[in-house]
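Here the structure comes first, spelled out in structure tokens, and everything after it is commentary.
Removed: one protein chain of the complex. Kept in place: all other protein chains.
What follows is subunit A.
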């Protein structure tokens, strides 16, 4: 299946949970947050959230701002 991660298409071999995907991608620690299809997913829900074909993920982290 295919998903969009931060605007880039990626192929995933099999259905998986968000927590597994984040681990696979290399996200560690707590300085990032996630939205799927434009909706915020709290950290406590990562292991319950199924990634589906066509999902669009935004994974954000702190940056400078005015």
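Simple rule for what comes next: contacts are C-beta pairs under 8 Å (C-beta built on N, C-alpha and C of every residue); 3 or more make two chains touch, one makes a residue touch a chain; residues count from 1.
One rule holds for everything that comes next: contacts and distances are computed from a predicted model.
**Q** Quick one: the chain not pictured, UniProt calls it what, "Thiazole synthase", "Cysteine-rich domain-containing protein", "Transcriptional regulator" or "Type I-E CRISPR-associated protein Cas6/Cse3/CasE"?
**A** "Thiazole synthase"
**Q** Please output the residues of subunit A touching the missing chain, sorted low to high.
**A** On the subunit A side, contact with the omitted chain comes from 6-7, 25-35, 38-40, 42-43, 58-66.
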